[in-house]
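Structure provided below as structure tokens; questions to follow.
Just one protein chain is left out here, and the rest sit where they should.
Chain naming follows the written order as A, B and C, and within any one chain the residues start at number 1.
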Amino acid sequence: MNRTVLGLLGLVTFGGLLEVAPRVGLVPAQYAPPSSRIAAALAEQARQPQFWAALGDTVQTWLTGLAIAVAAGLAVGVLLGAVPMLWSVTATTVEFLRPIPSVALIPLVVVLYGSTIRATVVLVVYAAFWQVLLQVLHGVADVDPVARDTARVYRLGRWARLRYLVWPSALPYVVTGVRLAASVALILAVTGSLIVGSPGLGKEIEVARQSGAAPAVYALVVVTGLLGVVANVATRAIERRVLAWHTAVRTEVGA
Amino acid sequence: MLEVSGLRKVYDSHGRRVEAIGDLTFTVPDGSLTCVVGPSGCGKTTLLRCIAGLLQPTAGEVRVQGSLVSGPPAGLAVVFQEYGRSLFHWLRVRENVELPLKAARMPKSRRGELVADALDAVGLADAHSAYPWQLSGGMQQRVAIARAIAYQPKVLLMDEPFAAVDAQTRADLEDLIREVWRRLGVTLLFVTHDIDEAVYLGERVIVLSASPTRVADDLPIDLPDLRDQLTTRADPRFTELRGRVYAQIQKAKAERTPT
Amino acid sequence: MTFVRRIILAVALPITLLGLWWFASEGSTNYLWPPLSRILTAFGDTWTAERLRADVVPSLTRLAAGYGLAVIAGIALGVLIGGAPRVRAFTEPVLEFMRAIPPPVLVPIIMLVLGLGDTMKIVVIASGCVWPILLNTVEGVRGRDEVLDDTCRTYGIRGGLRVRHLVLRAASPQILTGARQALSIAIILMVISELFAAENGLGFTVMQFSRGFQIPEMWSGVFLLGLIGVALAAVYRLVEAWLLRWYHGQRLSRREW
Partner (left out) sequence: MRRPLVALFTAAALLTATACSSSGGEKPAAGQPDNVNAGVIAIVDVAPIYLGKQQGFFSKRNINLTLTTAQGGAAIVPAVVSGQYQFGFSNSISLLLAAEKGLPLKVVCNGNNSTGKDGEDFAGLFVKADSPIKSPKDLVGKTVAANTLKNIVEVSVRASVKKDGGDPAGVKFAELPFPDQLPALQAGRVDAIFVVEPFQAAAVAAGAKKIASSYVDAGPNLTVAMYFTSQQLESSNPDLVKRFTEAMKESLAYADSHPDDVRAVLGTYTQISADVRAKLTLPKWPAEVDTASVQTLADLAQSYGLLTKPANLTDLLP
């Protein structure tokens, strides 16, 4: 209760600062409009179908990229984790490709795909894929040695091991991976749209900037922040649910 | 001297009141070794945390060396049950023992002596530069004890320190505690749920009732001062005392059931 | 597995892939996919010592400054906020919101306030990096073991000694996780801050190649960025292994139990 009140107070203080700073001339109001004007611009945006289309495009880019990244990350991760030979062959390649910053690909995707959603989806997939893959690899490696031995003593087959041993142990990691990937994917979806110019909120920000409409720029930035908060809250809630189920099952088995 | 008078602790969270300690009064004379034993969930740890000044009592007071406890008092050391959690995993054994002395701004040479002596006393003379996680559970608890020794406390509190070590290690550590206590002349309050341990270690055993906790019994242990795992435990007097404590605890448990 | 065998396994795939690329692209006339041989030639011609000094060094200097600033500010604020529950409750929603804003969209705003120079770029990098470090520090500080907290209180370990030996060390695995996330963001922002307004820098140069349709040169820039990413990740791993040797040792010993 108290926490919520304090948190709201924090938000109000923050908004108040943004309102007062330009008004007393701490920052030039022309380029840093007070929060009331940002709010007005936000309301204005919300009336335009173009804004909702951009929001939809960003969400679409984000979810498409995330879905591809999660599917690919899971498939590759489980495969590499389950077959040690494969991992030793691919490890160096993965270790080399992983830290390549996704922005390094921006000029490349611009040249290859132009300012399209596909260009941004490629960036999103690239950035999010590694988050998932790494977590899956950790998860697969984290199978309890005792459980692994137990499965071997009882001569469980490869599929049964995967289904009853590897998957449950890896699940929390997978969920964490998806959560991390979701936030990275959203950042890239907006960034890609901003830099590449593909349809979405980023591009709207750039258009507003190119039109000299500072309050609209801020309003759209606020929207990206809110979208991020919603994504975080949602993925965390999903994580809690999945993991609560998971620990419940575990304690049942353990007791 | 350690005085507990009219101590009462009520936890109040989310509208649920839990009375952990009802009304406790006892004193522990200087240089004595007192064991506190009680059924599980009787607020032993709460009691210890109140004495250590880590928890504010709801009513009543605790005095150490005559002065009222409101925060952790000087000259008081605690050995916690969770040895795995009370050591600094990122510090070597030596540094773990030394850290409180550093906080007390003791000169370096003096620190070195105290650390070496303490580690020697607990039988870890050759583990100075190991990390805690490189040691077994029993050895980790020895590090925690060494830290308490080096701190040179007037009062030493131990919260079920051997609950999580295996039986053989536990016997060794019990003898170690007796020895340390005799050597340092410290006032030692030892909290445990293990009746044998309480009787074997203590000069006196305080039996607590189930919560809300009160003193159910307070009996002196008139066993010979020099104790030994084989002969003491075979002593008929030991069996008798153990039986008495056991009966008290069973009674305390039975009282709780109706509520 | 023998050493030689390990080496062979490690390099087999990269060599195969590069070989495939080399032969598949050789003789390519599609200007978007120049032959690998041309890209490699362009790499040698483009990234001369002079170019490295004029473009790569400024970029990396800004990266180091921004990242360093973020690490210091993130940890300092994180310790303050994580140690005080009321402050945490007060700032949490704002921090969550700030963290959720994709850092590149702040570039135009920071540019409005700070102009175009190195200060702007360093602040851009720092402002994007600080969130994962800050929030992870808060989590780490908050999640420290209460038994250790009690230990410090009973043994009179307070103030700077407590921050150094308890708070920071206990939070260090979390802090380093944040630092790793921040490192990726730092590289991204290093490039992006140069896309908006710059006179030199790696991102700036690569974008110039892209705008001038100098495709092999652009590819070589992408390569170099990748190499820098790999090198920084390797440095991070070394630092992490050293700072967290206790943590990894502890985890390993737990698994053996």
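Here is the rule we use: a residue touches a chain if its C-beta (ideal position, glycine included) is under 8 Å from a C-beta of that chain, and two chains touch if they have at least 3 such contacts.
This structure is a prediction, so every number in the text was calculated from the model and none was measured.
Asker: The chain left out touches which of the shown chains?
Answerer: Among the chains that are shown, those touched by the missing chain are A, C.
Asker: One chain is left out of this view; which of A:11, A:39, A:89 or A:171 touches it in the full complex?
Answerer: A:89
Asker: Determine which one of A:75, A:141, A:160 or A:233 touches the chain that has been left out.
Answerer: A:75
Asker: Taking the full complex into account, find the residue in A:66, A:185, A:208 or A:223 that is in contact with the omitted chain.
Answerer: Residue touching the absent chain, from the options given: A:208.
Asker: Just to verify: which one of C:25, C:177, C:208 or C:253 makes contact with the chain not shown?
Answerer: C:208
Asker: What residue numbers in chain C mark contact with the hidden partner chain?
Answerer: Within chain C, the residues that touch the unshown chain are 31-32, 108, 111-112, 115-117, 196-199, 204, 207-208, 210-215.
Asker: Hey, which chain A residues sit against the chain that's not shown?
Answerer: Chain A touches the chain not shown through residues 28, 30-31, 68, 72, 75-76, 79-80, 85-86, 89-90, 110-116, 118, 122, 195-197, 199, 203, 206-213, 216.
Here is the rule we go by: only the chains that are shown with their structure count from here on.
Asker: List every chain that touches both chain A and chain B.
Answerer: For chain A paired with chain B, the chains in contact with each are C, in label order.
Asker: If you average the Cα atoms per chain, which one ends up farthest from chain A?
Answerer: The chain farthest from chain A, judged by C-alpha centres, is B.
Asker: Write down the pair of chains with the top C-beta contact pair count.
Answerer: The largest set of C-beta contacts joins the chains A-C.
Asker: Could you state the distance in Å from the CA-based centre of chain A to that of chain C?
Answerer: Each chain reduced to its C-alpha mean, chain A and chain C end up 17 Å apart.
Asker: Any chance you could list the residues of chain A touching two or more other chains?
Answerer: none
Asker: Under the stated contact criterion, what part of chain C meets chain A in this complex?
Answerer: Counting only chain C, the residues touching chain A are 1, 6, 9-14, 17, 32, 86, 89-94, 96-106, 108-109, 112-113, 184, 187-188, 191-192, 195, 203, 206-207, 209-210, 215, 218-219, 221-222, 225-226, 229-230, 232-233, 255.
Asker: Going by the contact rule at the top, pick out the chain C residues touching chain B in the complex.
Answerer: 145, 147-148, 150-151, 153-158, 161-162, 165-166, 169, 172, 246-247, 249-250, 253-254
Asker: In their shared complex, at which residues does chain B touch chain C?
Answerer: 49, 52-54, 71-72, 74, 76-78, 80, 82, 85-86, 88-91, 99-100, 102-104, 131, 133-134, 147, 151
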